[in-house]
Each structure stands twice: as C-alpha cells, then as structure tokens.
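A single protein chain has been removed from this complex, and every other one stays in its place.
Now for subunit A:
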C-alpha cells in the first residue's frame, strides 16, 4: 500500500517538475523569438534610415558639402561588416545627421523628405531601445541557476546589447514652423 502511495507521489512530483521546466523553457523560447523580431525591426529601421539619408544627400537640398557628409556616413554604415564596426558607423551617421540638420536653418521646400528623415531616425531609436530591452529580459531570465544548470536555453547564444548613439535630430516641425505646419 505504502509503495503504491510513494510511487504515485513520485509520479506527481515528477510530472509537476516537468511541467514547470517546460513552462520555463517555453518562456525562454518566447523571449528568444521576441529577440528575433526585435533584431529584424532594428535591421529594417537602420536600413530604412540609410536609404532615406541617401535620398536626402542625393536631393542636394542641404547643399553640396552636407550632401557629401551624409552620403559618406550612410555608405560607411551600409558597408560595415561586423557588429562593432556597424555600431560605430551607425553612431557616426546619427551624429552627422544631427549636425547637418542643426546647421540648416533655412526653410527648404523639401519638408516631406526632411520629415521622413526625422521619422526614420526616430524609428531607429525606438527599435534599438526595444531590442536592448529584450536583451535585458533574456539576461534576467537566463541568470537563474535552474536555467543555466539544465541548459533550458539550448544552444541560443547569449545576446549582447546593440550599443550606438541613436539620438534623433531635433523634431523638424518645431524648428521650421511653416514647412510642416498643417501636420498632415
């Protein structure tokens, strides 16, 4: 009789332990897929910003010198190969963009392109923050001993933060009151 009871109890304990572990593993799995989405969004945001900056440079609205600075920075960001190089190149693009847009105080009639540039820079800022937020969540989840000891994270690499200067330029509609006045 007692043997049966012990067996049943052991079975119950094993069952609940395995449920708990699979729940923890599925949480980790969800976090990793959240990271993939965040990474895709960050890549897309950076690519989009590069394209818009390229267009802004090609349009020549900001003058020839600024156009050279912009297209150089955008090209370097595009050609960067490894992660570290990319972080530096994208940060430089942010700085060039801020410097160039701060310098131009006339009211150009390319308000749409400038608004698009601002939006693309803001997209980068948002996407990077969400990516890094996800990295933090994964670090927290994987710092637990249980997760480490039982390899619940499988072979997924521990993600690292994407470090860059992503401060967008000054919102355009506040600096050029009349170019985007209607807020369409």
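One rule holds in what follows: contacts are C-beta pairs under 8 Å (C-beta built on N, C-alpha and C of every residue); 3 or more make two chains touch, one makes a residue touch a chain; residues count from 1.
Heads up, the rule we're going with is that contacts and distances are computed from a predicted model.
One subunit of the complex is not drawn; among "Phosphatidylinositol alpha-mannosyltransferase", "Sugar ABC transporter permease", "NAD(P)H-dependent oxidoreductase subunit E" or "ATP-binding cassette domain-containing protein", its UniProt record names it "Phosphatidylinositol alpha-mannosyltransferase". From the options A:30, A:79 or A:95, the residue with contact to the unseen chain in the full assembly is A:30. Contact with the chain not shown here comes from a single listed residue; of A:75, A:104, A:126 or A:147, that residue is A:126.
Across the entire complex, the residue among A:113, A:141 or A:156 in touch with the chain not shown is A:141. Even with one chain removed from view, subunit A keeps its contact list with that chain: residues 27, 30-31, 34, 37-38, 40-41, 44-45, 119, 122-123, 125-127, 129-130, 132-134, 136-137, 140-141, 171, 173-174, 177, 183.
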